[in-house]
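With one protein chain removed, the remaining protein chains of the complex are shown where they sit.
Moving on, here comes chain A:
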Amino acid sequence: MSSMDNKEVVLLKKALERQKKARRQAERILEEKSRELYETSHQLKETNARLENLLSEKTSELEGVFVNIVDPYVVMDLETNVIRMNSAAVQFLGYDFPNEPLNLSTLVHPDYKKYTLDALKQLYSIGTLKNYRAKIFLKDGSLKFVQVNSSMIYDKNRKPIAAQGIIRDITGEMEAEEQIRASQNRLSTLISNLQTGVLLESEDRKISLTNQMFCDLFHIPVSPDQLKGADCSNAAEESKHHFTDPEGFVKRIEKILKSKKLVLSDELEMKDGRILERDYIPIFSDGKYKGHLWTYQDVTLRKNYKKNIEAQKEKYWSIIANMNLGLIEVDNDDVIQLVNQSFCAMSGFSEGELMGQKASEIIHVDEKNIIVEKGKERLKGKSDSYQVKIRNKNGETRHWLISGAPRYDETGTVVGSIGIHLDITAQKTLELQKEELLVELEASNRGLQEYAHIVSHDLKSPLRSISALATWLQEDYKDKLDDAGVYNLQMMQEKVEGMDKLIDGILKYSSINSETLERKPVDLNTVVNDIREIIYIPEHVNVIIMDTLPTLEADATKMHQLFQNLIGNAVTNIDKKEGIVSIGVEEKDRFWQFYVRDNGVGIPEEYHEKIFKIFQSIGNEERSTGIGLSIVKKIVDLYQGEVWLESEVGKGTTFYFTIKK
């Protein structure tokens, strides 16, 4: 080897030595770094764990501490003073915290004070309080329903220092709950007052709900509330004795319960005669059987109603069939639907001949239009009575009084008419006879009047002759006649005068009738004054008008006759030294009542009626014709009044009469 080579080897060896050292140094450095790294990571783990502990401690302690949450969040001390609250709480409660110190207990509504105290005790002892619900007043005075979930905050020694809570405004929810409660109340009130017995059973056959009607139907002596929760599994067996078919009742219930299908209107006959209608309504929620509802209704009345109606119809029909009135029912086309026995007898047709025929065609009515018209009236719902003349099957003419009324169906539509017929042929005949008689009577009355005129006229002329002859006899043979002859002639004159008056009276009497009545105002005071002038009134008799007499709408002559006859009568009958005839009047509702009173001889009671009849007179007064009171009676009758008298023999007489206003 050359020295050059040696030198290079030495250099390389040195360089190699340096490289080895460098490698070892590098390895040492790396090991050192590794160790450092290990220690660092170990430390990091420890720190991490510590931090985690710290964090979890913080988390558990500050459970629900959500300063940034949306809901109102409040931290309070143990005296309920607010320590902290978030902006949502500030906004909700309305207090400008922390500028405005706030004690939460002051917000609580008085009704919730005690509840709140209890809740706080629970919070302090247990550490949490869930679902605290109370009404609180906000700053603006408004009332809110709030729900608070809260928990205690402890220091590191687990000593309570504060409490925190999240407030939720549940006013809306509570209002909704309130509404639901109210509607539940309404519903339960409704059910309890229902006229249907209700029994709601749960799926395990316990009573969930029943009502008073149910208890009443089955004579259960306890209140519906007490029945709640009672077991129904043996109820059918226990209550079967109420029913006429106990075993059938039990079997039916078992079948219904097994099938769990809706059953409506089961009819149950009870031993006490009642009939119940029962519905079974199974209740499913989301396809799951939840129980069932029984409802019972007493339908006894409804059931019996139909029977009653049938019975009533029967009853009335037998009355109708046997009554003496003909009954016929027709439809709107006048086709006969029904007739009774009497109608058949009246018409002469048998029931078979009448049914299904047109009434107006088979019965021959003289005036067909009447039937058509009445038919129209019936369609309008009108009922009335009318008379018709018909010919029956035998061709005999009969008079019927018909009372017709429309026939309605159950919806109130007119479906025809019903007629009740009374055969009034006999009455009608009588009526006709009466009418004929009246006509005859009028004619004969008229004839009589004419006759009276003629007779009186004819009678009067021989009377005048007799009177004239008697006067001549008396004058011509004045000297030849002795006193008895003169007296007899005078008597003859008087009798002739009496006869003349009698004839006048008859004439007057017969001429009094309504046809000739005038109606003009008549002042009765004037009438009486005139009479006082005309008739002879002796010195010792005074005729006095007691009350001012009325002015009547009447015939002046008749009034004159009326008063003259009564006053004349009264004056004539005076037998006292001082005679008084008083005339008075009393106004009544519908008439005037007059009287003419004297203090004369009086009239025995047996004559009180007789004296008003024509030609009846009592006593032998020459001047009395016996016609005067008949005329009075006839005139009073004309004015639809009455005349009567009160009298005591020896004391006087009062004639009363009335004149219709």
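As a working rule, a residue touches a chain if its C-beta (ideal position, glycine included) is under 8 Å from a C-beta of that chain, and two chains touch if they have at least 3 such contacts; residues count from 1.
Note that in this section contacts and distances are computed from a predicted model.
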### "Heme NO-binding domain-containing protein", "GDYXXLXY domain-containing protein", "Glutamine--fructose-6-phosphate aminotransferase [isomerizing]" or "ATP synthase subunit b" - which is the UniProt name of the missing chain
"Heme NO-binding domain-containing protein"
#### Entry: Sole contact to the chain not displayed, among A:K21, A:K368, A:R446 or A:K478
A:K21
### Task
Determine and list the chain A residues touching the chain excluded from the picture.
7-8, 11-12, 14-15, 18, 21-23, 25-26, 29-30, 33
